[in-house]
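The complex appears here without one of its protein chains, the remainder shown in place.
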Amino acid sequence: MAVTGRIDGVPSEVWNEEVLAPQFGYEAEALLPHYVSIEKVLLLEYRRMGLVDPQGAAALAGRLDGLTPELIRADPRDNMSDIFFAMERHVARGATAPFAAWHVDRSRNDFQACGQLLSCRENIRALAADLVALGRTAAARAAELPDSPMPGYTHAQAAQTITPAFYLSALSEETLGAARRLLATYDEIDRSPLGAGSMAGQELPWDRERMATLLGFREPQAHALVSVASRSWALAVASELSNFAVALSRFTTDLMTWSGAGFGFVDFPDALAGISAAMPQKRNFPVLERIRGRCSHVVGCATQLAFAQHGTPYANSVEVSKEAGQHLRAQFAALRSALRLAHTTLATATFRTDRMREACEGDFLGAFTLANLLTLEAGVPWRTAQVIAGAYVRAAIAGGLTAATPDGPLLAAIAEEHGHRVPEPAELLSRSFDSDRAVRIKHSAGSTHPDAVRVMLAAQEDGYRELAGQWRLRDEAARVAAARVDALLAAVDTAAGDTAGETATVTP
Amino acid sequence: MAVTGRIDGVPSEVWNEEVLAPQFGYEAEALLPHYVSIEKVLLLEYRRMGLVDPQGAAALAGRLDGLTPELIRADPRDNMSDIFFAMERHVARGATAPFAAWHVDRSRNDFQACGQLLSCRENIRALAADLVALGRTAAARAAELPDSPMPGYTHAQAAQTITPAFYLSALSEETLGAARRLLATYDEIDRSPLGAGSMAGQELPWDRERMATLLGFREPQAHALVSVASRSWALAVASELSNFAVALSRFTTDLMTWSGAGFGFVDFPDALAGISAAMPQKRNFPVLERIRGRCSHVVGCATQLAFAQHGTPYANSVEVSKEAGQHLRAQFAALRSALRLAHTTLATATFRTDRMREACEGDFLGAFTLANLLTLEAGVPWRTAQVIAGAYVRAAIAGGLTAATPDGPLLAAIAEEHGHRVPEPAELLSRSFDSDRAVRIKHSAGSTHPDAVRVMLAAQEDGYRELAGQWRLRDEAARVAAARVDALLAAVDTAAGDTAGETATVTP
Amino acid sequence: MAVTGRIDGVPSEVWNEEVLAPQFGYEAEALLPHYVSIEKVLLLEYRRMGLVDPQGAAALAGRLDGLTPELIRADPRDNMSDIFFAMERHVARGATAPFAAWHVDRSRNDFQACGQLLSCRENIRALAADLVALGRTAAARAAELPDSPMPGYTHAQAAQTITPAFYLSALSEETLGAARRLLATYDEIDRSPLGAGSMAGQELPWDRERMATLLGFREPQAHALVSVASRSWALAVASELSNFAVALSRFTTDLMTWSGAGFGFVDFPDALAGISAAMPQKRNFPVLERIRGRCSHVVGCATQLAFAQHGTPYANSVEVSKEAGQHLRAQFAALRSALRLAHTTLATATFRTDRMREACEGDFLGAFTLANLLTLEAGVPWRTAQVIAGAYVRAAIAGGLTAATPDGPLLAAIAEEHGHRVPEPAELLSRSFDSDRAVRIKHSAGSTHPDAVRVMLAAQEDGYRELAGQWRLRDEAARVAAARVDALLAAVDTAAGDTAGETATVTP
Partner (left out) sequence: MAVTGRIDGVPSEVWNEEVLAPQFGYEAEALLPHYVSIEKVLLLEYRRMGLVDPQGAAALAGRLDGLTPELIRADPRDNMSDIFFAMERHVARGATAPFAAWHVDRSRNDFQACGQLLSCRENIRALAADLVALGRTAAARAAELPDSPMPGYTHAQAAQTITPAFYLSALSEETLGAARRLLATYDEIDRSPLGAGSMAGQELPWDRERMATLLGFREPQAHALVSVASRSWALAVASELSNFAVALSRFTTDLMTWSGAGFGFVDFPDALAGISAAMPQKRNFPVLERIRGRCSHVVGCATQLAFAQHGTPYANSVEVSKEAGQHLRAQFAALRSALRLAHTTLATATFRTDRMREACEGDFLGAFTLANLLTLEAGVPWRTAQVIAGAYVRAAIAGGLTAATPDGPLLAAIAEEHGHRVPEPAELLSRSFDSDRAVRIKHSAGSTHPDAVRVMLAAQEDGYRELAGQWRLRDEAARVAAARVDALLAAVDTAAGDTAGETATVTP
């Protein structure tokens, strides 16, 4: 039996091989369970509208329940290699024929949009868990090293004394922020396209609100055309993933630098190390290159998604929903892989506090403090204090001195040249250039001071707890909705399923 | 007098021409007012911390107040072509020398981050007003044509009967959604970096909370390193702009098609038309190509911003803040231009309802309804109803019939071939293929039915009103904060400005 | 037995699952034959350098010959899930142990770079054949319709009368140009990295020239560091693919428009048509959306490749060679798919000359000719002639006239208003607005005149013939080189294989 009276023939071999069969394969694997859920909800609506009797509905529910990827396959002749027709055929071949009105007033357009969105929601929930896990690991590792001095860098030069705790809590902060945005985005896109029909809405009195609820959505998408034509929700999600990937790539860049020759601040276990096939001394960490490469891919997927939608008609199209849509799936996979690698890497890293301290002491990180003290204690105007401190550093380097070997008279002499007397210059220098003191000299909220970091970590943990709870609610909501549908279907041939308020007579 | 004791010499000519001078020019034009605001807040803090007496503070406030772009200029020798040093120099050259501690414990890093964010906030507010204006215009134009049938298209083929109201309300819906997200993004990024110092926080007891409030921020950014190293806020904003540009480009594509040869559904006034220099019959609408081209640029700017940040160290850097940052500015300009053009275009468009109706009647848009009726009224199973309706359309086209010339016996015959009897086939056909009836046959929420569209438009107007109110609050907040700073400064040498709670003694 | 003495342990599960095993799988499938070719060439060099006796070489050659993907597998414990070690292990487990010096002075870096380049060359050759096939089909379809008028459009408005031949020969011209550039790019990148070692070159007297020849390369890559660090060749190839994809997307856009509602100029067979599951009248051509979507992906892959390389160290890295490299493979697949679909689409398209002619006659495409005639025959200055012709079109439209119903007096009157007398205005109009005449009125080289198009098509066919010949030479060169390697290996234990000139003694 044909599925259409409009055209003859079957999809050509090229068309089937390049497009239809691979598309079918993807949908059978990733979307089928969602498609079945939607069919069940539609069935409940047909029952509510009185278009099927209890027995017919129960029979069809049973047939839907057993629908697995193994039972259907792309076949140009039988189902035009289209999963929707394959599902229809499969159901129709059950012991009981479907009721006549099955699929009346229905369209693939909102059906597919709905399936894609359900799948996206599922992917987001899984990703959110990864994000929270990464953030918590960063915070946990941070908590291990609150006092240990390490150099902070700007423009590739040592800038100020910070701590691993301070640095890692910034990673946690970015991760927490990303996880929060993702939750907001989830809630915003959580609107059911079902009932939009092909584009213009539907002719029968479908209850879009009820269908949305039964599928676990927050509400229906208000506009029928938006429901099927728009994939702004995909762009919104892709942006969040991309933006976090950028941040992650930046932290990864630092880990590359710090685990590389020239620093050696961070080490990773042999199980994550690569060797050279030729250079026996090498111990590489290609895992970091993999993370950064995948982050780049995540950004690229968002770019591709946006450009693949750009300039297309505002209409339901495979160009937007399927060709462009593939980039969102690729993006989820790439970011989840990067997160898994980053998590392992972070969890097993060793921070070489000895080398970090040594690097702190090999530079003049306290020069800012020195300038502060010159102003606050010796009354030197700030800009002049900067000049004096800079000149001191320059002279010290030229003279082979280090931060650990302060030269009070040199400082005094330089200050004098600029017209200022500095009492106890040696004491000023040693107060300025002590690494442990440097960690605690910052006092502002959010600073590298161990107490300030502790406050941030505590607030972050509150954030993670809150987020984890919110995601649990959403996981739960999805489960509860599915269970309710099954319960309603189970009750469909009993009085319970057919409450007065839930059936209606239909006159188109 | 030098600004540093660390290096000699002045910026090279190449360095100055290619980088420093243009950067100075941009900052003088776009950031200077924000920099002055920040300086005023810092001054209030110095006063609060007791580092300056009332007279010193008042003198400096006066000097800051008069700081305009005309008074400073890039000069490699005098200020290293750096606006921060140029401002410092300008202030220092006033009648009264600045107090010694001026700028003590300060950094350009959080200063610049703060100025960039203040500028971005200002740009967002302006853009938000444009968005609301565009959306409201779309909604207003929609309200004009609630009943007039036009073809809706999918895959470039006529699909279902819709109305201009339905279509334009989708543009309004997307615009409203974008404006809402932008508000959420604004609130999320509305956190002051000030007080983060160079990267590690500050040594004096700066009140970051108070500074944030005085600058009109919702709160301080929690983490000092995030404050200066992160431009995730730029990515968040750029994504919103890009995602809306994609949607706008899609509506623009439809307008291109519909104002083009082959359709003629939409016309624009001569004042927006282009002519050919050679082909006298041409009347072009290149404005649509400009809008779409600028939307593409908006998407490209987001791409560039993300990739320019990708793989950089997580640190304060000019690569991220300035080189990458330029793409955000270019993006605001491009989107605002596109919005302005789109607004004019939409506001002055003429919808040719005659041609739309003609197009509706030239196709078989009611075939879906016909299939529905075959099922619901003649009991034909849905898939068979589809086959019959498709075969009818095919035969009608082959026979030169149109939707306006229904052939009842043909339908009956085809149905019979498929084993079904259709009573009153001609009546079924004319009910199916009537364009005005088609507009009202959809009943679901969000459908093209005039009542459904009216409901959506009302809800949208509520949304715009709410949004406009929210943005007014934020505009107001920025104004109020600035006024409060000026009032505090004005009061600084009187008792009022020096309340007990607002001064403190400083011991680093 | 370990493969390294530098580290302990085996790759972690995460590392293996996310990275090593999938990488191994890809290389086993796509690169193994190339790796085996390289190993054979290396073996010939070891023999030439006297580091292995004939029997040892013959034994190893045999072992290499049987190496198939089925015989090796990723195993963290046995081969660190690295295909190079897996190959080494497989060979080592043969009946005869490899000679001691096997793999001495060797590196994976140039080995992998060489394998990747060999694979890329193979992909280019296959793609080039697709390109030539598409171009020839475009030219062949062009030749079918040299005289038939169709409207040419600019800015979505009908501009001038052209022919399908003219339009399709432009597609052929772009395709030919792309195929020519691809050949030049092929020749340019056709340089062997082998012998570059890890990065700095090799210690033994490897003959890089000879190895390059044996692998069918044009010459060795001059610089060792460039050989392993650079993937500029990947960028060069990716650009060519991307640039052609842009052109193809533009022609596809026209086909979408012309096969869509409003035009109907082009039709495709049912075997390429999509139906609607709901709207029985629909006959869609989603294949065009697929082609355009894939073209977008091709562009996106080039973008990703470039950005994934950007900002990495100029060194051998997995970030560049493998993470970024994947985008080139994805790109080949996407473009080859798009080409296959485009080829089928073009080959089976039906051009509706009746509808094209009708569209020509429904517009005033001859207005340009009219203005020309007003100037050349009636002496009206050109700009005024434009104004008169434009005013005539405007008045004609307002008066309900078409190009087929010329109104001589109207033209005369308008001309008069502008101070000019037009003799025989009706004759001028009918000469201007005749569609068949319009096709032949253009005379310049490269114009739409059937003779001009014929000249272009002939030149294109010369181009395709030349290109096809060039590609046959390169296919042949690859085959010949491989055969020569096998012949040399077969002769290795006989006098023939050990000519004086081809062995050498080694002293590092």
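Note that the chains take the letters A, B and C in the order they are written out, and that residue 1 is the start of every chain.
One rule holds for everything that comes next: contacts are C-beta pairs under 8 Å (C-beta built on N, C-alpha and C of every residue); 3 or more make two chains touch, one makes a residue touch a chain.
This is a predicted model, so every value here is computed, not measured.
*Asks:* May I ask you to name the displayed chains that the omitted chain touches in the full complex?
*Replies:* A, B, C
*Asks:* Could you tell me which of A:Ser81, A:Ser119, A:Thr185 or A:Asn284 touches the chain that is not displayed?
*Replies:* A:Asn284
*Asks:* Check the options A:Arg136, A:His297 or A:His310 and report the residue that touches the missing chain.
*Replies:* Spelled out, the listed residue whose C-beta touches the missing chain is A:His310.
*Asks:* Decide which residue listed in A:Ser81, A:Gln160 or A:Thr213 touches the omitted chain of the complex.
*Replies:* Residue touching the chain left out of view: A:Gln160.
*Asks:* Which is it among A:Leu20, A:Leu235 or A:Ala389 that touches the chain not included here?
*Replies:* Candidates A:Leu20, A:Leu235 or A:Ala389; residue touching the omitted chain: A:Ala389.
*Asks:* Of the listed residues C:Met199, C:Val266, C:Met279 or C:Ala338, which contacts the missing chain in the full complex?
*Replies:* Going through C:Met199, C:Val266, C:Met279 or C:Ala338 one by one, C:Met199 is the residue touching the chain not shown.
*Asks:* Of the residues C:Leu71, C:Leu376, C:Ala404 or C:Val480, which one touches the chain left out of the display?
*Replies:* Missing-chain contact among the listed residues: C:Leu376.
*Asks:* Considering the entire assembly, which residues of subunit B contact the chain that has been omitted?
*Replies:* For subunit B, the residues touching the absent chain are 3-12, 14-15, 18-19, 80, 82, 84-85, 106-109, 197-198, 269-273, 275-283, 286-287, 289-290, 292-294, 296-297, 299-300, 303-304, 307-308, 317-319, 322-324, 326-327, 337, 340-341, 344.
*Asks:* Just the residue numbers, please: which parts of subunit A touch the chain that's not shown?
*Replies:* 151, 153-160, 256-257, 259-263, 274-286, 289, 303, 307, 310-312, 359, 363-365, 367-368, 370-371, 386-387, 389-390, 392-393
Heads up, the rule we're going with is that only the chains that are shown with their structure count from here on.
*Asks:* Please give the intersection of the contact partners of subunit A with those of subunit B.
*Replies:* Output, common partners of subunit A and subunit B: C.
*Asks:* Find the chain most remote from subunit B, comparing centres computed as mean CA coordinates.
*Replies:* For subunit B, the chain whose C-alpha mean is farthest off is C.
*Asks:* From the mean C-alpha coordinate of subunit A to that of subunit B, what's the distance rounded to whole Å?
*Replies:* 23
*Asks:* What whole-Å value do you get for the distance between subunit B and subunit C if each is reduced to the mean of its CA atoms?
*Replies:* Spacing between the chain centres: roughly 37 Å.
*Asks:* At which residue positions does subunit A touch at least two other chains?
*Replies:* In subunit A, 3-7, 106, 109, 197-198, 292, 296, 299, 303, 307, 317-318 touch at least two other chains.
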